[in-house]
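Read the structure below first, then the notes.
The complex appears here minus one protein chain, its other protein chains still in place.
Note that the chains are named A and B in the order they appear, and that numbering of residues resets to 1 at the start of each chain.
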Amino acid sequence: MHSTRARVPAAPAPALGAATERVEGRDKVTGTARYAGEHAHTPPDCAYAWPVPATVARGRVTGVDTSAALALPGTLAVLTPGTAPRLGEADDPTLAVLQDDAVPHRGWYVALAVAETLPDARAAARAVRVTYATEPHDVTLTEHHPDAYRPDLANGGQPAFRERGDIDAALAAAPVRVDVTYRIPPLHNHPMEPHAAFARWDGEGDGTHLTVYDSSQGADPVRKTLAALFRLPEDRVTVVSEHVGGGFGSKGTPRPHVVLAAMAARHTGRPVKLALPRGHLAAVVGHRAPTIQRVRLAAGRDGTLLGVGHEVTTHTSRVKEFVEQAGVPARVMYASPHGLTDHHVVPLDVPTPSWMRAPGEAPGMYALESAMDELAEALGMDPVELRVRNEPATEPDSGLPFSSRNLVACLREGARRFGWADRDPRPATRREGRWLTGTGVAAATYPVLVTPSTATATALHDGGYDIRVNATDIGTGARTVLAQIAADALGVAVGSVTIGIGSTRLPRAPLAGGSSGTASWGWAVHRACTHLAERLARHTGPLPAEGVTASADTTEEAGRTPPFARHAFGAHFAEVQVDTGTGEVRVRRLLGVYAAGRILNPRTARSQFIGGMVMGLGMALTEHSTADPAFGDFAERDLASYHVPSNADVPEVDAHWVDEDDPHLNPMGSKGIGEIGIVGTPAAIGNAVHHATGVRFRELPLTPDRVLPALR
Amino acid sequence: MKPYGYVRATSVEEATAAHAARPGARYLAGGTNLVDLMKHGVEEPGTLVDVSRLPLDTVEELPDGGLRVGATVRNSDLAAHPLVRERYPVLSQALLAGASGQLRNIATTGGNLLQRTRCPYFQDTAMPCNKREPGTGCGALEGVHRDHAVLGHSPHCVATHPSDMAVALAALDATVHLHGPDGERTVPVTGFHRSPGDHPERDTVIRPGELITSVVLPAATAGLPSAYRKARDRASYAFALASVAAVLDLADDGTVRGVGLAFGGLAHRPWRARLAETALLGATPTDRAIAHAVEAELGLAQPLRDNAFKVPLAHNLACRVLSELAADRP
Partner (left out) sequence: MSAAHPPRDPAATDGAAGRSHDPAATGGDATRPHDPAAADRDDTRSRVTLQVNGAPRDLTVDHRATLLDVLREDLGLTGAKKGCDHGQCGACTVLVDGRRANSCLLLAVAQDGAEVITVEGLAAGGELHPVQQAFLDRDAFQCGYCTPGQLCSAVGVFAEAAAGHPSHVTDPARPAGRGPVELTREEIRERLSGNLCRCGAYPNIVAAVEDVTR
């Protein structure tokens, strides 16, 4: 007989803070974890879709000849702007696929082939003949582009322009000045799993139901979008995103593939699978927009900052405005009486940029933290001490107190672990055979974000607990940490908790993005479990067969804006070697030390920190994409030419953290950890390259074509 | 990919006969490049003649001390072969500097020689490319061409040959053995790949229907000090920005008795540096002499707008490798 008393074991060890193994780990190492394109119940009549990208950079489609494609064996249909189902209104214009003849950029989808098999679909797509009326295009971002304008808001709802005091006057009066411009090329997320969807329509009329398995960072936003596009009530759309092969922002919004899969399934009456070819991703799932960033620093001879100016020029598409908020971290980082942060954006005939891991912070902190290194050099001051010197008492832009800020602790702890004290600051003085070596430091920051969520917790008749929340695990370990949160809130062992995520059949929840997942979902799980524990405490006798369920909705508490500036901070240290004969830069070691609230699972947290640093290494050294001026394409569209770091590029990487007890966050006391790892890494590496070579590079990545000529 | 036929050959004669009998036939060996290009629509075979199981998968020691490498010997097996490792270290090193472990397990000796450029304009059928579709122009000439040629290119094509292995074979004076409708013939590796000239669509001198049966590594370069160095954007699994294969034979008095020097990543073919070799022959290979010799060769370079860095890069790599070989510390 079950009784509530027996259900709660005597004070199990706290789950939070333990290095619990990933709940789904075994599924992932045995190959049984199913991703979107791998739906375990692929029906016998499943068809395959393959999109056709535009081959001009700007213009309109004047004709689509589908006859050759339809004549091929296995072709079921070719959807075109003229024949595709009409969609309802989309908030996101990049999802209005095959709705008109406009071609806003190369790679925009202009047709969709549907066929019996994957080879048939590929062949059919290739056989579609599209004719265009072309118009002159422009895909080149320049610093003073005539079409540049200042938007109202940059990404994240941040005001594009903020000003305190008079930066020009501060610069004019300052004894030490830095006025430099940095450039970062377009970058691509390239999660290992290309975006994929499986779509199936069931029923007729009012019984119509659309079921989609999508590779997405948030099934609820996908459902909302599909419901609007296909004019269905949301309860007649089901979206499943059980396992997701990475996203890094590119799966944070619904993408054309899922709309096309649903269209194709509707049109053919067959279930349809659509997995995007890798070569399409650059044009249809977003990218980090290139930035041109001017940073101006005014300082006294003791290193005290008198003014900080950070002005950003970036691009967006002609379809949709997205403004990389690279100037925003300068509003957070350092005390200074005068401050200016500004953004301008140029609409070009390029694919629409979007989120890529730490949008704003990653490129912005590369520029700001490189400039701080330049200032330290100009001052003859240690770069760690320069940052400590300018630690603000309150958030510089808002004047709000920090809920917690331990940047200095991160810098000190990192310096200790890295052996910074032994560093000879003189550049270009360490030669080991063909290599010059150097070390560098940079700070990192990332905001604390949280979004309301719902969740349920059920005490089961068999003694277990079932937690449900439509969270998404894109590799973060969400399942695991949510189970830990639940276990502690219930006062039970984590092994007695099962967790259901990744489906719109579960309680509504926000997407995995902005390093906010654990805070948002965890808060709701914590609430639901707390309610459940209270109810169980009052409950006497056996549990009913259906168990006892409590639910939570954090709209009120998570939606509240507290009177604090809330950010995670970190310090990155890098050691590099530069081959003087080839200009090849290789990292020898990377260290990150973070202050990110309470670390809930050191195992998965460490992996996320390290993963961010590895992506930062790629941003610094290997990754770049080029908007081809003549043809309008990104030239590097595959993984042979877009170089994400390989295993051999990644040396000893370590992540540590300082304890932080911040009561102004959420019941778990956690800050987001998914993005901050990338933020300071590129500047730390760039600063180390300067230390090694004596050359200040201001454009990423640091590939031999850039480095070698400067060494001569 | 349009549907196509498939036949599996069990002898060289069957393969060439099958190829001749079927329109649009292509030989399939490892397929690492052919299948890739078929997916891009660059290759659209009517029939694949599978030669991967032909009895050409052995490395055979020749009476004179050279080696005959069968055309279907996998790159990984060739790199690991004790005699290759011992007598032709430059070849083993070049193979191991290319691709990845799993690709090397698939790719064959013959296929590696025949692989096609990774120029993005060549791989995208929507782009102009004289190599893929003669007369359409060269997208890379004024386009994105950091990775492209600085030597021997033409206004019609600025692509580079991507192979590492072929660069080593060129430096080693290896020969390619072919079997075709007109019988067998032998071509030196240095003459196997072409410069683009007016016909960039022809990568090599191979004739229609000819099949590579083996590559012979000559006794003359066996056991000589040799080495391969490659510069690339990432530490592994990337094509060469520039590479160097060098074989150096020093006389007892320390002067250069023989030298083979070849560049990869700079041209439409492995670039045998004959001017540099001539300058070094008979000389004492001091750092200065080496630098002068390499400069003589790279004086031929005509960089494009965005790839001038390849000239000093190749220079430094070549000087480094030759100096190390001269110092007998490869």
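Note that a contact is a pair of C-beta atoms (placed from the backbone, for glycine too) under 8 Å apart; a residue touches a chain by one contact, two chains touch by 3 or more.
Since the structure is predicted, the reported quantities are computational estimates derived from the model, not experimental observations.
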For the chain left off this view, which of B:Val73, B:Ala97 or B:Leu224 is in contact with it? B:Ala97
Sort through A:Asn390, A:Gln608 or A:Asn666 and give me the one touching the missing partner chain. A:Gln608
Of A:Ile474, A:Ala558 or A:Val576, the residue that touches the missing chain is A:Ile474
On chain A, where is the contact patch with the chain that was removed from view? 21-22, 24-35, 37-38, 40-46, 73-74, 116-119, 123, 190-194, 243-246, 248, 275, 277-278, 474-477, 603-604, 606-608, 610-615, 638-640, 644-648, 650, 652-653
In the full complex, which bits of chain B touch the chain not displayed? Write them out. 1, 3-11, 14, 18, 28, 30-32, 35-36, 38-39, 48, 50, 52, 76, 79-82, 84-86, 89, 92-93, 96-97, 99-103, 105-106, 227, 235-237, 330
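In this text, only the chains that are shown with their structure count from here on.
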What is the distance in Å between the mean C-alpha positions of chain A and chain B? 40
Residues of chain B that touch chain A when the two form their complex: 1-3, 39, 41, 118, 120, 124, 126-127, 139, 142-144, 146-147, 231-239, 241, 306-309, 312-313, 316-317, 319-320
Chain B partner, complex, touching residues on chain A are 55, 72-73, 119, 122-123, 126-127, 434, 579, 581-584, 586, 621-622, 626, 628-631, 633, 635-637, 640-641, 643, 645-649, 703-706, 708-709, 712
